[in-house]
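With one protein chain withheld, the remaining protein chains of the complex are depicted in position.
The block that comes next holds chain A.
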């Protein structure tokens, strides 16, 4: 891996989240300076900030893009106890020339009594829907029934988790075999609080979300949670960021064995556990095919985890800050494209006379 570009972020305070859009040509950043910035990638590969605006009256924790089927839509959540939905307005031609675009607030979701810690759009097959979670322990699911009118959102579900919530993840699987599912993580610090990871499933009959599982083996505060994209598997994979990186598989137990009409029962297994970050793990996220998991921890590193063709998980890469100054030209990266040999000696041993060899 190599750094292709470095872009000066220009926020006036700490950045809490960065988010690529679906195609990887736009990104959004949010910060404690209460604003969100949107960046666009030009044909030449340069990134320009095309919008920057104040979104909340407190630190903005997360920002996320809706699926482009719904247009250009962002959601943000903040310490100010609200979450908001933003839509890009196609502006005047003057703006286009100046490379600026406008985002307007379509709705503010004010139901939470405490800081809103995460906001995530549901998979597109569920329509335009999002979930928020708060320190008040409630997960709220909202829906916009008319995608052409984003100012109308209704609160469809309030799921009580009883513990302060820090993160949510929708199961991206659109298979008809899997009802909608959402996992919630809690960073509640008290050791008595047991249900740090809960999985809720939508029930067609009751039209409600009911708890399907609690991962009892996770007893430390959970900071992030992520379902992996499903490549046609019958089971689910869930990654947890807690005091270590943990990967669980959830295999649905056959329906006949469970009480009919109730939530699916799962056979839960830990397939990997890594404590390389040495302390807390703060974020986990899957790549688009669900083949690589990235995690970020207290050791200041981002680690990449991959399963080989035998399903053994290993760390295959580490991104580490070395504190060195960023090169003057902000846009160019620091590597020349090459046929990259990991070990440059590959070339030495080809050319090498005995003189060319490295000595131990």
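Note that a contact is a pair of C-beta atoms (placed from the backbone, for glycine too) under 8 Å apart; a residue touches a chain by one contact, two chains touch by 3 or more; residues count from 1.
As a working rule, contacts and distances are computed from a predicted model.
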item	value
Undisplayed chain, where the name is taken from the UniProt record, one of "Septin", "Eukaryotic translation initiation factor 3 subunit F", "Nuclear pore complex protein Nup85" or "RCC1 like"	"Nuclear pore complex protein Nup85"
Chain not shown: contacting residue from A:16, A:211, A:251 or A:265	A:16
Touch with the omitted chain, as defined above, among A:109, A:122, A:199 or A:302	A:302
Contact set of chain A toward the excluded chain (per top definition)	1-20, 22-25, 27, 29, 32, 39, 43, 47, 59, 61, 68-72, 79, 90, 124, 148, 223, 229, 231-232, 280, 282-283, 285-289, 291, 294, 296-304, 308-310, 312, 314-327, 330, 333-354, 357-360
